[in-house]
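Taking it in order: structure first as structure tokens, then the write-up.
Note that one protein chain of the assembly has been removed; the remaining protein chains are unaltered in position.
A, B and C label the chains in the order they appear, each numbered from 1.
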Amino acid sequence: MKLPDLTPYIAPAVFYGLAAFAVISAIAAATAPKIVHAAFGLMAAFFGVAGLYFMLGADFVGLAQVIVYVGGILVLLVFGILMTGKTRSTLGLEEKPKLLIPAFVGGLFFFGLLLALHGTDFAARAVPPDPQPTTAPIGRAFLDPEQYLLPFELSSMLLLAALVGAAYLARRRRT
Amino acid sequence: MPDLGPLVPSILLTVAALAVLLTDLLGRGRRPVVPAVLAIAGFVTAGLVAWGQAPDTAVVFGVLRADAFGLAMTVFCCLVGALTVVATMRGEAFRTPGGEYLLLILAAVLGMIILSMSVDLVTLYLAFETVSIPSYVLVGMRRSDLKANEASMKYVLFGAVSSAAMLYGLSLLVGLVGSTSLDALSVAMTNGIGAQPIFWVACVLMAAGFAFKISAVPFHFWAPDVYAGAPAAVGGFLAVASKAAGFAALIRVVAAVVPGQVAQATGAGWLPDGPFLLQVVGVLAILSMTFGNAAALRQTEIKRLLAWSSIAHAGYILLAITVWSDSTLAGLVLYLVAYLFMNLAAFAIAGMVIRRQGSGEMSAFRGLARRNVWLAVALAIVMFSLTGLPPFFGFVGKLQLFYGVFAKGYIALGVLGLLNGVVSLYYYMRVVTAMFPFSEQEGEEAATAWRLPLADKLLSAGLVAPVVLFGLFWSPLWEWAKAVTESVIGG
Amino acid sequence: MTIGLMHYLVVGAALFSAGLVTVLARRNAVAILIGIELMLNAANLNLVAFDRYGPGGVRGQVFALFVLVIAAAEAAVALAILLNVFDARDRIDVDAMTNLKG
Partner (left out) sequence: MLGLALTILGAPLVGFVIQFFLGRRLPGQGAWLTVATIFASFVSAVVIMASQLGGADPFHISWAWFDPSGGGGTPWTVGIHIDGLTAVMLVVVTLVAFLVHLFSTSYMKGDPKYYLFFAWLQMFSVSMLVLVLADNLLHLFMGWELVGLCSYKLIGFWSEKPAPGNAARKAFITTRIGDLGMVVAIAAIYMTAGSFEFSKIFEAARSGALADPWITIAGFGLFFAAMGKSAQAPLHVWLPDAMEGPTPVSALIHAATMVAAGVYLIGRFMPILTPDVLTVVATVGAVTAVMAGFIALAQDDIKKVLAYSTVSQLGYMFLGLGVGAWHAGLFHLTTHAFFKALMFLGSGSVIHACHHEQDMRKMGGLLKKMPITGWTFLAGVLAIAGLPFITAGFFSKDAILAGAWHRLPFLYWMALFGAVLTAFYMMRLFAMTFLGKPRDQHVHDHAHESPASMTIPLLILGALAICAGWGAWHGILLNPEIVADAMGVTATGFKTVGDLEFEHSGLVAAMAITAGVLGLLGGLYVFRFMGGAALDRLKRPFAGLEKVFHRKFGFDELYREIAMRPAYGLAKGFRVVDEKGVDGAVNVIGRFARDTLAALSGRTDRRVVDGAVHLVGWVPRVLGAGMNALQSGRVRFYLSVSAGVLALALVLGRIL
């Protein structure tokens, strides 16, 4: 007995798996009663999206996603959760989100996006070429004066301002 | 390596920012006057350099266009930056702002400059955030002030959500065009991407981001709360520079999307038939001026009142973009300049009063004329000008702007705008009548006179003088505005 | 059965909507930030997908990396503001912050 050739199904299966994982995690982030769980939902969604990046052949972005988002931003958020968790108010680490109106607005939004996506022709290639390594072109794009050198420099100023500002605000009060 | 010329103002601001940081670190514990002087010097030199630069419509660095419009906006934003630093020192928040404050202002202005010159979506978004992120911090810099905290919290949340929505719209647009350049967008428009349904989504979402930045209804919610919580000088900075940069970027995008000028109005003249984006902008304009003015009617706190009024003014300015023609655009530029002086003056004087009274409620302004005639008259002039009464600059701006709207046949839009002007008369005049009490008794309770330091006098005079002068002789400025906008709009 | 551009865009739309729901539903400011990160991720997914199925090049990926930077900066500033608020009021419930209104 010959097994049916599953090769054409592997990519879709992986895609649907990752997509479902990402979307369900995102929904969990929206609905989980515990904030920490919401953060975990976000992390899972990040991983799911990173997987999708790899599927899209964007290895560098996928890696950056894991390192910066999961390793940086998420840790920041979890720190935030923990530091503000010890609160005297009713709202601490747990919160039951009120979902009725948000779900309606979000649903409407999603519906609107679907409607628009449905009718749009992006002139996309049905079968893209094999993925190429992206790190070198990205590096060149960042440093090419005719491409994104200027935004690259600007982003350093942005980071400087953000860090100085954040440090100023979060500094422990002298009194 | 392309010519660095167009970047010199930006580089100057960056250098100034670093110098401020350095001197602030070295001078800890002493009165940080040096950084403030450095920051102002940075703004002034950057502004002067931009003023002296020859406009060039070529795209440099693949992402910028240092044309007359971009240079004008550079000068504009540098001017606001310098004035904001001065106003902060005379306002209610910090007598001597720290190095962080100055750095953030410099960074935000740098973002504005790039924003107004960028013809590339990546740069546009990045610059947009370079304006936003320092602004969030600026609002909350008085750390122990509960109101400031709340304001910055609201601002950052609202801002982050809006910018995320805009980014999503941008991502769709990039996909539709296949490029991040606005010139490519303009080409794609001629190939008919305007008919794609997702284009509508992209327009709406982008408009949401811009509407946040310029506080247009219904993305205005943050503005009254944030202005009320922030120091008056920061409120003025947000209301003027941040908004102007938002308009500049919106104009860049509209210029790419709309070919040439809009057609003469048909019918009653509500909204132009052109691309979606103009109609979205038109709706924002109508909502902003109407609701902004209506809501301002009930305000009793000066900064909230100015916030709502600035929402209404955003509506007038959006009107000029809706009726996309060379004459309305020149009117817009003129109006922006008028708006600069009027609003900075209003916020600066409000800050001076709040510093002395400890409150911005209308009661703090009652009988101001008896405390200090100078301030009262200056503020009264500003209020008249904001209303759009001759012979002040605000009238001129409004006149030219609405002239363009009517000339294109958009009668209904224009009439609505003028009606709004009538409504606004009330709340501006309330400030004026509060300051000049008419019966003796009202004034008696507030009879302690203030001695105004020279710096306060100079600042208020420096801001009010243009309001009066340009109200009388604006022809040169008008010529300049026409020249500035020529580069933006095609035949 | 091939996976096309539209599939990714729909996932992006779903992520964006889920992020929006998070933002609107949560009272905890940190959770709102979580929602915002989701929305940014959705946009990034779009950008990267357009790169793959579009005319080629790395434009979208570069854009996505810039977004990453901005997300980090924004999160840092937002958290700093949030901590500052927490310092002053001992709570980060956004529904409780209604001193400024009208």
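Some observations on this one:
The rule we apply is simple: contacts are C-beta pairs under 8 Å (C-beta built on N, C-alpha and C of every residue); 3 or more make two chains touch, one makes a residue touch a chain.
Please read all numbers here as calculations on a predicted model, not as lab measurements.
Shown chains touched by the missing chain in the whole complex: A, B, C. From the set B:Phe219, B:Phe247 or B:Tyr410, the residue in touch with the chain omitted from the display is B:Phe219, counting the whole complex. When the whole complex is considered, the residue among B:Ala330, B:Met352 or B:Leu413 that touches the unshown chain is B:Ala330. If you put the hidden chain back, the residue from B:Phe94, B:Phe276, B:Trp450 or B:Trp480 that touches it is B:Phe276. Residue B:Phe291 is the one among B:Phe291, B:Phe347 or B:Phe384 that touches the chain not shown.
Interface note: of A:Val14, A:Val36, A:Val105 or A:Leu163, the residue touching the hidden chain in the full complex is A:Val105.
Contact between subunit C and the absent chain runs through residues 20, 23-24, 26-27, 32, 94-95, 97-102. For subunit A, the list of residues touching the undisplayed chain reads 101-102, 105-106, 108-109, 111-113, 115-116, 119.
One chain of the complex is left out; on subunit B, the residues touching it are 153-154, 157-158, 161-162, 165, 197, 200-201, 204-205, 208, 218-219, 221-222, 224-225, 276, 280, 290-291, 293-298, 327, 330, 373-374, 377, 396, 399-400, 403-404, 407, 423, 425-426, 429-430, 432-433, 436, 438-440, 474-475, 478, 482.
Criterion: only the chains that are shown with their structure count from here on.
Taken as a contact graph, with one node per protein chain and an edge wherever two chains touch, the assembly is complete, since every chain touches every other chain.
Inter-chain centre distance (subunit A to subunit C, centres taken as mean C-alpha positions): 7 Å. Inter-chain centre distance (subunit A to subunit B, centres taken as mean C-alpha positions): 33 Å. Computed from the mean C-alpha positions, the centre of subunit B lies at a distance of 26 Å from the centre of subunit C. The set of subunit B residues touching two or more other chains comprises 122, 126, 129, 133, 136-137, 140, 143-144, 175, 178.
In subunit C, the residues that reach two or more other chains under the touch definition are 5, 9, 16, 19-20, 23, 33, 35, 44, 49-50, 54, 59, 62, 66, 70, 73-74, 77, 80-82, 84, 87.
Interface residues of subunit A facing subunit B in the complex, by the touch rule stated above, are 112-113, 115-123, 144-151, 154-155, 157-158, 160-162, 164-166, 168-169, 173. The touching residues of subunit B, counted against subunit A in their complex, run 1-2, 7, 14, 17, 21, 61-64, 98, 100, 103-104, 107-108, 110-111, 114, 120, 122-123, 126-127, 129-130, 133-134, 136-138, 140-141, 143-144, 175-176, 178, 196-201.
Listing the residues of subunit C that touch subunit B in their complex gives 5, 9, 12, 16, 19-20, 23, 29, 32-33, 35-36, 39-40, 42-44, 46-47, 49-50, 54-55, 59-60, 62-63, 66-67, 70, 73-74, 77-78, 80-82, 84-85, 87-89, 94, 97, 99-102.
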